[in-house]
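The complex appears here minus one protein chain, its other protein chains still in place.
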Amino acid sequence: MKRSYKMPLVTVALAVGLSSGAYAGKSDDTLNIAFDRELESIDNYYNTAREGIVISRMVWDGLLYRDPKTNEYLPNLATSFKWVDSTTLQFDLRQGVKFHNGEPFDADDVVFTLNYLADPANGAKPQNNVNWWKNAEKLGDYKVQLNLKTEFPAALEFLSGPIVMYPNEYYSKAGPEGMALKPVGTGPYQVTSVEPGKRYRMKKYDGYHAGSPKGKASIGNIVIRTIAESNTQLAELFSGGIDWIWKVKPDQAERIKAQGQFTVKNSSTMRIGYLNFDASGRHSKNPMNDVRVRRAIAHAIDREGIVKALVKGESIVVDSLCFPSQFGCTSDVPKYDYNPEKAKKLLAEAGYPNGFETPFLAYRNRDYAEAMISNLNAVGITTKFEYLKYAAFRDKVQDGASPFNFGTWGSYSINDVSAITSHFQKGTKDDYARDPEVIKQLEIGDTSVDAQVRKDAYKAALTRIADQAYMFPLWSYNTNYAFTKDVDFTPTPDEIPRFFTATWK
Amino acid sequence: MASSSKSEPVKIAAPLWGRSLRHQGVVIGALIVATVVLIALCAPLIAPHDPYYQDLLARLKPPVWDDRGSWDHILGTDHLGRDYLSRLIYGARISLLIGIGAALISGLIGTIMGVMAGYFGGRVDMVVTFLITVRLSMPVVLVALAVVAIVGGSLQVVIMVLGLLLWDRFAVVMRSSTLQIRSMDYVAAAQAVGCSTTRVLMTEIMPNVVNNLIVIATLEMAHAIILEAALSFLGLGVQPPLTSWGLMVSEGKDMMLFEPWLITIPGVALFLLVLSINLLGDGVRDITAPENRN
Partner (left out) sequence: MLYYSLKRFALALLVALTVSLISFSLLYISSDPAIAMAGETATDADIEAIRQLYGFDRPILVQYFDWLQRALAGDLGQSYYFRTNVSALIAERLPTTMTLGVTAILFAITLAVPLGVAAAIRPNSLIDRIALFLSVMGQALPSFWFALMLIVLLSVNLRLLPTSGSDTWLHLVMPTVVLGYYAAPAIMRLTRTGMLEVLSTDYIRTARAKGLRPPVVLFKHALRNAIIPVVSLAAVQFGFMLGGSIVVETIFALHGAGFLAWESITRNDLPTVQGLILVFSLFYIVLTFFADLINAWLDPRIRIN
């Protein structure tokens, strides 16, 4: 929208607010942030939401750190690492680092953390992040060895992100319950108060180690509140109570941007949407078993139109079951253009000249689902649509009870095909294709250490998936960030806002 | 609303029609309800567009009175480019269907229970009272959620769920009305003459409680329509692409601060419908039994 936009209900006060309320954040050096859901625990290993990952980057550090721009693995708590053999990693640790409670960081902390996580009885979530190594050994006060169970190419990826180091003395006393109320880490921010699920207060950690690739934080205080209702978040932004929100809906973001009093930024994410079909008959004998039907549906969906009109932002249409930046991802696979005529022909060939009715399941983006339903109606396919909450959706799909569904996957921001394609097509609970060829190729990709071998295997798998239309990739997702004009914040494509790089203008 | 609290000379009761026409509330209420019913019935004839047709290039167009609006879409379009006026017209059908369906089901259940309890008293009464209290203590949201999770959401399910949840007021009112009537002479007379229980219920009790029944029915109709809006807000109501006014309100929520007409239009429609049903119910009560204002 080129014209500036006037919000019908929010009046003059916004202009007034600019001179008093809107700078409140900067004036007391506090950035007020809103999340839309309660964290089950602030302890990094006992939550699964993205919000937990965001807080984790602020409060704790890992041995390595992946640079969000170059995707390089930089040293953080470890100053160097070495592959002794394909299942053994050695680390030299940084000296002079202190935890927020004064405890010094050394090999004991690393060994304790890694062995604690390796024990399934401790129930760290998600297990996939921690179940690939056997144990860790102390080789010296600042030298550690990690023994993997088998070759695991994504090892460095995990060690530079989700795996963070805990203080052994504190954690063995306080455990997850204590950590959830009084978190202690080495990160650029330290938590000063926790009201579980409601509000988290943090302040800049002055003792943060100088060599860290994250850099020292600039903004002095951060307060995170949980506000579930999106309109309330917007109202707080407009009235000056909150300085920074994210996941703003595209239509809302557009208008806020046009209105001109807040900064709105958009960034792509690794999340992609997909359609999953019961290709193997796992659910029942139904039209989705037939590859021509699946291809017909692929031709029937106007992905480009939906992206332009509904998804917007930096989203793109995606042609293979992975996000373009992920290692092993390629779009050199069979593609399906938007062609309703071809779809109808394929359906007729498959024996459905008048279409058919099918159940259709989704858990988010109801409007995208409705747009797709409309596309399907146009080629004769009618749907019995069910819109469930995520937990119910996941259960139903993984139980084999859904022949046709629309889902999304964010790969936990892990930049590797193993985090998505293998999740869905390697004979797992979400796999309705159960193709032995695909499973074999994915297995090769997941366990080889040679980069080229991995790429070739993944390409073979992705090609077959696209050719057989086992799952139909739709588009990538994007996130809108809206914040007051006195904040300088740059989003990253992994959808993990880094507040330690944000500054006041 | 009632006209008889000032003392008036006692008249022979004017014909029902006459009293109705002079009662403002009933007239207004009946007129609005009749209009909505007419709109619902003639939907295919008067709706300017197909309510399900999506035009992704014409999303969120404002109504014609905004300077960005046009006569092509008099009430604008929704977030999928569907004509809002047409959706409003077709939504009337669903909202009315829900109101009538739920009122019928709950009316049937509640009346049977209430009349039985009032007439037979004793243990039957105890059981019915117990059931009523249980029903009142059950969280509505949980029942709706569980039913939808088990059976799936659809129009029939919504009507059934609402019907199963709204019978309590019927039961309570029918029970107390029956209790009142039961001790009347004419009932005793019918029993003395040897009429069977069914006969007594049908010919003596029912005709005399039917006024209250109608009043409660109109109230529960409005109640069901509003409850469906609340269920839609939680995702448990009517499933798209079907549309009801309640669903339109909940779909418009995200744009509330930016394009408020998305909520205001179906909101006003809901308000008018509920208002008119209330007027009708109150009016019927006032007309048929002016001394019985409870």
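As written, the chain order gives the labels A and B, with residue 1 at the start of each chain.
In the analysis below, a residue touches a chain if its C-beta (ideal position, glycine included) is under 8 Å from a C-beta of that chain, and two chains touch if they have at least 3 such contacts.
These numbers come from a predicted model, not from an experiment.
Q: Which residue from A:Asn115, A:Asn128 or A:Asn377 sits in contact with the chain not drawn here?
A: A:Asn128
Q: Looking at the full complex, which residue from B:Leu108, B:Val141 or B:Ala189 touches the chain that isn't shown here?
A: The one listed residue touching the chain not shown is B:Val141.
Q: If the hidden chain were put back, which residues of subunit A would touch it?
A: On the side of subunit A, residues 9-14, 17, 21, 38, 40-41, 46, 48, 125-128, 176-177, 196-198, 225-229, 231-232, 235-236, 238-239, 241, 389, 391-392, 394-395, 398, 429 touch the unshown chain.
Q: State which residues belonging to subunit B touch the missing partner chain.
A: 1-3, 5, 130, 133-134, 136-143, 145-146, 149-150, 222-223, 226, 229-230, 233-234, 249, 253, 256-257, 263, 267, 270-271, 274-275, 278, 293-294
Just so it is clear, only the chains that are shown with their structure count from here on.
Q: Write out the stretch or stretches of subunit B touching subunit A in their complex.
A: Per the touch definition, subunit B meets subunit A at residues 52, 54, 56-57, 59-60, 79-81, 149, 152-153, 235, 239-241, 253-260.
Q: Spell out the part of subunit A that touches subunit B in their complex, as residue ranges.
A: Going by the criterion above, the answer is residues 5, 7-10, 230-231, 234-235, 249, 251-252, 255, 302, 305-306, 308-310, 366-367, 370-371, 373-374, 377, 384-389, 392.
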